[in-house]
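Please read the structure below before turning to the comments.
A single protein chain has been omitted; all remaining protein chains appear in their positions.
Now for chain A:
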Amino acid sequence: MKEETRPCVIPGCFSARRHDDLKEMLDSNKDSLKLEAMKRIVAMIARGKNASDLFPAVVKNVACKNIEVKKLVYVYLVRYAEEQQDLALLSISTFQRGLKDPNQLIRASALRVLSSIRVTIIVPIMMLAIKEAASDMSPYVRKTAAHAIPKLYSLDPEQKDQLIEVIEKLLADKTTLVAGSVVMAFEEVCPERIDLIHKNYRKLCNLLIDVEEWGQVVIINMLTRYARTQFLNPNINVSRVQNWVYSLFRAVSLPIEQSHDAALIYTAIRKILICEVQYVVLQNVATMTIKRRGMFEPYLKSFYIRSTDPTQIKILKLEVLTNLANETNISTILREFQTYIKSMDKDFVAATIQAIGRCATNIGEVRDTCLNGLVQLLSNRDELVVAESVVVIKKLLQMQPEKHSDIIKHMAKLTDNIQVPMARASILWLIGEYCEHVPKIAPDVLRKMAKSFTNEEDIVKLQIINLAAKLYLTNSKQTKLLTQYVLNLAKYDQNYDIRDRARFIRQLIVPTEKSGALSKYAKKLFLALKPAPVLESPFKDRDHFQLGSLSHLLNAKAGGYQELPDWPEAAPDPSVRNVEVKESVRAVGTVTYRDTGSSEEEVRKPERKSKQSKSDSESESESESESESSESESEDSEDSEAELKKKKKVVSGGGGSFSTIAPSSALKSYELLHRITGEGLSVEYCFSRQPFIPDANMVAVQVHFTNNSTSDTKSLHMEDVKLQSGMRVKEFPEIELLPAGETATAVMGIDFCDSTQTANFQLKFFVSIQPPVGELMRPFFMTENEFKKEQGEEENCEKLTLDVKCRNEHAIVQKVTTAANLSRVPCGSDKECRFAGRTVTSSSLVLVTVATKDQGAAQLTVNCEKMVIGTMLVKDILLALTQ
């Protein structure tokens, strides 16, 4: 501080002279002198000293060849341009030249500095520069352009429309380097233009894993908001398509949570090693534990308090422990609390006592235990502990006073010793409120208090008046004079609140001729039954702020906070996210940098090929099987959606280049019509396991036609559909012409009503489709805890001996997911594989557990509220695993 003011104290000679020699150095021809001068100037800026008078001398060097001098001049310019606008304009032409430099680093830094000069006159120049840079060849320059957008916007908000155009252009950029920055610009300039995201939604989801961590945070934030406006609430909705897109979003963000960045880990309790991080994470955990206790209950012990924790951390942990308390763990928690009470940190002890009070109000079973414990604390040597206990006991007693008159008596005695005003006031209130339970002691307490009235704190005085009034109403014989005395003392008190209260109470309780109608009701007013206080967590209503946000932490809306919108009632049109086929394929291609881990294009290509050839050999799909890895799932879905579209086109167009499209993963085909019975037309079908877009309650069936005859087949369509009651069918569009030797594929949807009934129809010949039970469900994404919670009802158990080939986890996962359309649930134990899904029509949960034991012994458990499905599924999976 002293240092900073020095140049101002001696304005004339010293500082001016010193700046003179700097000016001289800047004017010299030697770069080394210039550099030295610039270094000293930057050091001045860093220390917060004023170096603005050097502006003319510095700005001359903006065109200096030495790159370090140049950079330091930039630093200076950005700092002082705002103050010296006219002079700053001199440098603009240099930057304009820099924008055309062949070196991308120089182009980028010219744009960075140009956009950082906060001078309104150059807004048009900046706009132009940004537009140009947005279509630069170098992604680094485009990233800089994205950064410049919010700078320009804050300088001149009127440019918004033009800037949105640039944002739209950059959002379409396919490089990971740009993605984070442009979403940041989007969030700052036009967060309301959610429509700009539609076309880029899937691409952003795919790129997310490769974006640098800072960008990830911003993108995830934005996507969360997007999901809230575009999808139905995944917890209640039944629409399959939306669920799938949403799970894609979740699946992609899951692995990121495992990457190296604390900023993303709200759920992980383990990273709370650094104090500041711990503070923020615990704040969020505290909020979450109120609504989702189950999520954190297994980690209860992670929140145990260590004597070395800073007090603010201790208190937050205490909050979490209190929120987590329930009937089953309360005894453990209370035992833990007992050790906390002995701590040397008194603030923390006080908070612990409060916490015990809260546990006691929330959990009726332990109320008496807590109360007894607290009463014991009343004999503690530390006054603060006693005082805090008194306050908490007061609240607890209010719940059932009649049972505890001995405690009230005990507390009455404390008035002689305890000095903390809040505690004294609490005791007095308690005695006044329940004076009927302690009729002998109460007047005596009032007597003592009357004696010490003048020396008491204000809150205690108010409670003395209160006590006097209540006693006057119930026991006026003994206390009339005392009350008069107290009221007289209060009448001349210094505090006007107390004088007011005394006047008011006197009018109310002492009958005079003038006293109004109210005095009749005085007793009712004072001795009304008061509701017991509810002890609530201070974090209770914080959840209306988004977790992890600054606003949430402060429990106050920070500037620029955007409310998370509620889930929409009806889902907006999902087709807005569809993009051109070509583009989506390319986006898929860029996904896997980090996981294939190689920079070369060659490495990635074979992988894609292998994916296409997957359908040929079932065994190959092992590691990439859909439920196994979230990412491949997303890719596959992308792929197949594109395929689906192609297919439809082809179907309506009637044949063509169709045979090249292979199904996205190994699917079992069933015969619908044999070549011979079909007189040359053979038809196969398979369950594509993709959401059936026109109706989410239907199972998608992919039908594959081959014309083996020598003549063309015309107008292939379904007719004479015979269904069991409740079933529905969405027919595939008519195939007008299937030339000889050609094949065609079409997709139809059937609602099987969660049963394995057959769908019969005519397809030139009479055919029928019967689904295996495993196809009547769709994968459902859930966590281990959710799984455990849902488990337990309607169990079907079977012991089995695994086939030799499927004694490893992969084989099991593969066999089960082939047998039934389920998704894998993460699981901590290596002896168990878990899967979850929902039936397509009624959305009933289907949970499957395969627990392996030694030598191939295993146990299969299926939980499903639909008994029939459960039993059939057990049979099918059993068959798959033992063959």
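Just so it is clear, contacts are C-beta pairs under 8 Å (C-beta built on N, C-alpha and C of every residue); 3 or more make two chains touch, one makes a residue touch a chain; residues count from 1.
Definition applied: contacts and distances are computed from a predicted model.
Name of the non-displayed chain as stated in its UniProt record, restricted to "Exosome complex component RRP45", "creatine kinase", "AP-3 complex subunit mu-2" or "IMA5 protein": "AP-3 complex subunit mu-2". Set against the missing chain, the residues A:D86, A:D161, A:E276 or A:D566 yield one that touches it, A:E276.
Of the options A:K151, A:R358, A:H437 or A:R689, the residue whose C-beta touches the omitted chain is A:K151. Contact with the omitted chain, checked across A:Q85, A:Q104, A:Q162 or A:T474, is made by A:Q104. Within the set A:L35, A:L87 or A:M399, the residue that contacts the chain not displayed is A:L35. Residue-level contact of chain A with the missing chain is found at 1, 30-32, 35, 39, 42-43, 45-48, 66-68, 71-72, 74-75, 79, 82, 103-105, 108, 112, 115-116, 118, 138-140, 143-144, 147-148, 150-151, 154, 176-177, 181, 184, 209-210, 212-214, 217, 221, 255, 258-263, 265, 268, 270-271, 273-277, 279-281, 298-299, 301-302, 304, 306-308, 310-312, 336, 339, 342-344, 380-382, 548-551, 553-554, 556, 558-562, 592-599, 623, 628-629, 631-632, 810, 828, 830.
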